[in-house]
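Structure incoming, see below.
Missing here: one protein chain of the complex. Every other protein chain is in place.
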């Protein structure tokens, strides 16, 4: 395994916001990674830096071992269609799909054609007349059919219904299996994609707060529920991720428990319940659960 | 260092010749054939039709042959084709302002984008110049569409009986001017958005007023007139290559640090 992306000490400052704050990480080749976080956490900025669309304030970026900025050699192996991707005013989807193969050496026109049918993209209507979902479909098709060795999907399914999202996941998995490549999926619909991911990055207020194997992350946190006194006693010497109180009851999320600790908790009359990836991210990024679901 | 081994291991075969990406950008500017070819020619055809009707009205309504000659003499100042240059300037502005974020999405470098755009504008200039030259030749041969009208052989495009190849060059240079000035303005927008536009146009107005004041206060009108007379249409048109080149360079410098903002 080798790293296709290597980032160290990366920061991006705008006038009064630090969008990316001293970030270090690397991405292994041919993995599907999740880049998770709230809206405005710095996901899109980070991806713009990785694709040379924006300029770093500090730090170094290596993509395929080279800087991506103004580097044709790197960029022609990269596909990044932003969630807010702009298209020329008078273009139709037909113009987009006619020109895409000129830029992506691995473009599969036949695959693109099938995807256009799957997502029912109107080819001759002007882009600015398309719905949010249809616009997202175009981005998804570009990302899949380009078969770029490094592909970014930025909130790829805004406005897509459940059926279309499922089509996206299925096509992504099938095509990834047939043509392995590095995929970075940026999203806040975490529960839907968590099973697709091999590695998880969580970014919050510009900082990377989780950089972990998806399997080791799964079940890494547990919620302990019981009477306040019992829960407090149990979690006293542990790092607490999140606490909720309801009358005399407490619900506290802590890091992974060993088998003996589980037994100990059960014997103390406490209930244990697993924490999903989404819940974990929500709790680590410190926001009320409801707000997160609404933004999804 | 792993970075080194990675660089070495990078498949060199994957590096397609850069030229193909530049021509790809050029093709991107031309892919929407309706906007780029159909509409301008349709409008130009319509303008020509209207002009022919007006010329016909003038010629048939005026009894006095001297008056007809007078009117026809005035037609050499026809600005009927002016719109097509403005249209191309708008294409230059849109081609950069709207295609740039899309091109970055297609993983194009800013350098390749600018070179490809310049190539695209060059191709468009050549195609439109060829069309305009052909129309000018017809206008010459038919003695102004049989009515003594002048649209493509107007004063600004050389002498009434200018050689076709020189006429082509004149059109070509004028088109380049409008494309590159338009695209340079677009790069100001890409860098500084609306504020940049305001500052630019305010600055431009100040510079123009300043130049005017300079000419007036130094009593230089005769000198200015003499310069135009001395250079002739062809000379003045070719002098426009200086601001065109300036716009092309400025646009490139500005675009190198531009980012696609949300």
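Labels A and B are assigned to the chains in the order they are written; within every chain, residues are numbered from 1.
Note that in this section a contact is a pair of C-beta atoms (placed from the backbone, for glycine too) under 8 Å apart; a residue touches a chain by one contact, two chains touch by 3 or more.
Here, contacts and distances are computed from a predicted model.
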Omitted chain per UniProt, picking from "DNA-binding transcriptional regulator YhcF, GntR family", "Anti-sigma factor antagonist", "Nitric-oxide reductase" or "Aspartyl/glutamyl-tRNA(Asn/Gln) amidotransferase subunit B", is "DNA-binding transcriptional regulator YhcF, GntR family"
Name every shown chain in contact with the chain that has been left out of the document.
-> A
From the listed residues A:170, A:244 or A:271, report the one that touches the chain absent from this view.
-> A:170
Could you tell me which of A:214, A:265 or A:282 touches the chain that is not displayed?
-> A:214
Checked against the full complex, the residue among A:4, A:100, A:203 or A:275 that touches the missing chain is A:275
Touching the absent chain in the whole complex: find that residue among A:70, A:118, A:198 or A:261.
-> A:198
Touching the hidden chain in the full complex, which residues of chain A are there? Just list them.
-> 31-32, 169-170, 173-174, 176-178, 195-198, 214-216, 218-219, 222, 273-277
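Please note the rule applied: only the chains that are shown with their structure count from here on.
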If you average the Cα atoms of chain A and of chain B to get two centres, how far apart are those centres in Å?
-> 44
Which of the residues in chain B end up touching chain A in this complex?
-> 2-7, 9-10, 14-16, 18, 20-21, 24, 27-28, 31-32, 34-35, 94-95, 98-99, 101-102, 104-112, 256-257, 259-260, 262
How about chain A: which of its residues touch chain B in the complex?
-> 2-3, 6, 44, 48, 51-55, 62, 64-66, 70-73, 75-82, 84-91, 95, 98-100, 102-105, 142, 148-149
